[in-house]
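What follows is an incomplete set of chains from the complex, kept in their original frame.
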């Protein structure tokens, strides 16, 4: 009287479905285009994907695209480099020194939630209306998440590795360089991911003031002129930049964290 | 209840894990399964419990579950698998919810198994407040609460330290002697297998095949280290080469 | 000598553009770099932060707060709202028009779209309220940050009223997107814009300031000749070309909305004092701001 076993497992495992992914992407664009083409809504309210693509193509052909991209990328890179270098150093101090942490952490927690966009008028007063204030805005926005990521990265280095190094009489500076820094790298890279996307967001705010060129400036101008196609073309650019940055960080992770 | 495995093979994608396994777990016996790391012991146990569909072959049950059994085939897990947000009593209750069981009877069952396993004073403790041994006792209590016909144990003691293991193995044996529930006991530990099992099934390296089926022909009351030594020696010779090879594999 | 001026791309900055292109700055030995901004506020901030040595633009509450802290001094006049000059239009949304808002007097109790708190539009609605005797506090003043936002808010009826520059107001009225119900110049004339610099400039480079103001006055004179006296058609055409080049607007649109500029670049210190007093009463300017400290009448005499 034997019976086959009843199956009760399965489910709750998500497998990649590349076809669904592609279909979904295509479907969204297709429906959007259909709605826009049908003419139920004015193109000002809802520009069509085709219109946006046209705006992008125009920008690329006229050479404006590169000009805007170059201007924005320069600001982002400079601001990111300055902000993340400072954040890294500060985060390391927070992570390694009791007094630095006690003194620094409350200050960081108090300053972190401040929207940098609110400080723009001050930044302009301090750094002028040119590049420095834009770079400073981005750098400040990058500084805090980087400091926090580094500090919690240091915190997450397994204590046992530090004990091991000490048990082999490895000098303190070498413990920092060979154990703590590589061990904090996963945390630091996830900080890079966050702060890179913050830099992208802040470039729009930073270019609100006195920028002739830049993706942010382009978007703002388009917004002011109610050119929604241009606006969304600019937004697409930012989205592509964001995906590219994410991709680069993933690449760095695969390279630098191959040991995981 | 008996469990009949008929020519079961299983693979994950291209990785062949189990190859043509046939065996029968007899009513009331403890069958130990040993084998090197990664040979497919957990996979086999998953198939026995209906959580995995074998790529080939089938598993049958034979006979009826005992009176009041809510979940004829029940697991005890290596990592305990307790819901960390539920108390000890809540974790046992989890197995009894979604059953046709009055609140009164549920409470009674929980109380009964907690008492049986010496957990009563800990009924409202959270898992994180307990030692490893106590956590696995909760796992055992939860399994007993559904009155299983067959227990599937996947290295239930391997996450515990040696002394706690010693204590729990005695407790488990005492419990088993009282219920004599059919059980499949996966372990790496020869001593554990020899102290508990009626038969020991030795699997080869991946893809796991049955290499040997060894009956432990020493009465449970006579299983001193000295009495078990020859059998242990024989089993160890049977598996040590493969264990060595598995140990030196890239993972 | 190199110097710099922060400025808006508007016809009201015409004298500067004329002085530049007609060579008046060069004649004074000045090489002026024009720094363009999109709003009045940054023009003033640029002078404070040292990005530019001079600035010329409309006077806002923010300007007075900066000036009140000793950061800016007014040294010459720019545009004024003057009767007969169609610079800033009182506008009413079509919806509000239907509801009976048909003259500046009806602005009372309505919502009013403006760029920013403390902007020139904000001041103008205050002047209007004062003149027509209604309470500006009973209106809903909606800051919308930019003129295009004001246009769409008015068009969509999300605000009842607004004051807009003629360059935008007239085309809107022509498309019947909204109605013009009057002109600020006719209703409430006032000193709209000024040329200013930092006190440090006056202290340390007084000669430069004097040369700059002299050239600026020549630019104002050229503007007056071309657009206010209109005695020389060739000069008018040439000036219009220059303005079109700098403001990037159609000549017709520029000509229709040219502001009045006092021919000798004078300004009304009294009006400035009145503005400061108004902003202080509205609590938009700090009580410590002293109008007398802000104006310097040694380069160009006061009107009053």
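Note that the chains are named A, B and C in the order they appear, and that numbering of residues resets to 1 at the start of each chain.
Methods note: contacts are C-beta pairs under 8 Å (C-beta built on N, C-alpha and C of every residue); 3 or more make two chains touch, one makes a residue touch a chain.
These numbers come from a predicted model, not from an experiment.
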Subunit formula of the full entry, expressed with the displayed chain labels: A x2, B x2, C x1
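The working rule: only the chains that are shown with their structure count from here on.
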Which integer distance in Å separates the CA centroid of chain A from that of chain B? 48
Chain A to chain C, mean C-alpha position gap in Å, rounds to 41
Among the residues of chain C, which ones contact at least 2 other chains? none
Which chain B residues qualify as touching chain A in the complex? 2, 4, 46, 48, 50-53, 58-63, 73
Per the touch rule above, chain A residues touching chain C in the complex are 121, 124-130, 209-210, 223-226
Which part of chain A faces chain B closely enough to touch in the complex? 1-10
